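Below is one structure, written out as structure tokens, with a few remarks after it.
One protein chain omitted, others in place.
Right after this comes chain A.
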Amino acid sequence: MVSKTEETQLNRLENQVDNGGGGAWEYLCLVRKLKVRRSEKVLKYGLSILNDSRKRSALGPEEWTLYEQVAIAAMDCQCLDVAKDCIKVLQKKFPESKRVGRLNGMLLEAKGSWAEAEKAYSSLLEDNPLDQVIHKRRVAMAKAQGNISGAIELLNKYLEIFMADHEAWRELAEIYISLQMYKQAAFCYEELILSQPTVPMHHLAYADVLYTLSGLENLQTAKKYYASTIDLTGGKNTRALFGICLCTSAIAQVSKGRNKEDKESPELHSLAATALEKDYKQRASDKLGLLTSALRSLKT
């Protein structure tokens, strides 16, 4: 995940390069470091550097990293010829390289020849059974082919070995949600919260899953996690504010007969509603009417 300062720096560089100022190389380096996915821009500016032989030789040994970056961007934009050329150049320079083998596998994937790509990846894995990137490419391939259960299986096997990889946990959680397997998704989000407890996004996603699972205990827990999201984001997260209102009304509905009063935070609901109204007044005042009627229907 990219921090705010890095994001502003990236945007600034992007604007600069777009408007004709120099700095294409710094932009490409920053994109590579932050692992952001801006394939069109990378393709355009990378090719402009590579095709100009003077600029290319000015790069020195970084030239090959640029070839790899442009090849991947080209595959993302479906310009397979460009990708093939870049890979050919790389292969001439590094004939026995694993990285080039991986790029070849990705090219086969981009072309859509799944079986050959699978063969290429498995042969690469034989030589190097602990290569994380290849494992992840296989999962991505299974997902792209629509074989979601296969993707889940591969991802679980990957996580058995590399259980500290939080990106993989996130991917697994999203796959489970798409299949409506909410309990498993909750487990994955718990892992994410454990590894990065101060990232509000995980709290929010976990709260959403708990709210969907429903049931009194889950709803109360969901309300607590919405509250923690609000705390971590300083009250600015609209989804969390809505979440609080919905949770409170859902809890009230579920515990209608019982006398379970929520002693912990009696004002949270009204505070959240007020904060929402204020936010809407500032940013989308035409929808304020909708908001107030929705909140009123929740209160009853």
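Criterion: a contact is a pair of C-beta atoms (placed from the backbone, for glycine too) under 8 Å apart; a residue touches a chain by one contact, two chains touch by 3 or more; residues count from 1.
The definition used in the following text is that contacts and distances are computed from a predicted model.
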item: Undepicted complex member, UniProt protein name, chosen from "DNA primase", "ER membrane protein complex subunit 3", "Exosome component 7" or "Glucosamine-6-phosphate isomerase"; value: "ER membrane protein complex subunit 3"
item: Candidates A:R12, A:K88, A:K278 or A:K299 - the one touching the absent chain; value: A:K278
item: Which residue of A:L43, A:L204 or A:I230 touches the chain not shown here; value: A:I230
item: Full-complex contact with the absent chain, from A:L47, A:I148, A:I193 or A:A252; value: A:I193
item: Chain A residues touching the omitted chain (full complex); value: 128-130, 160-165, 187, 190-191, 193-195, 197, 221, 223-228, 230-231, 234-235, 244, 264-265, 267-268, 271-272, 274-275, 278
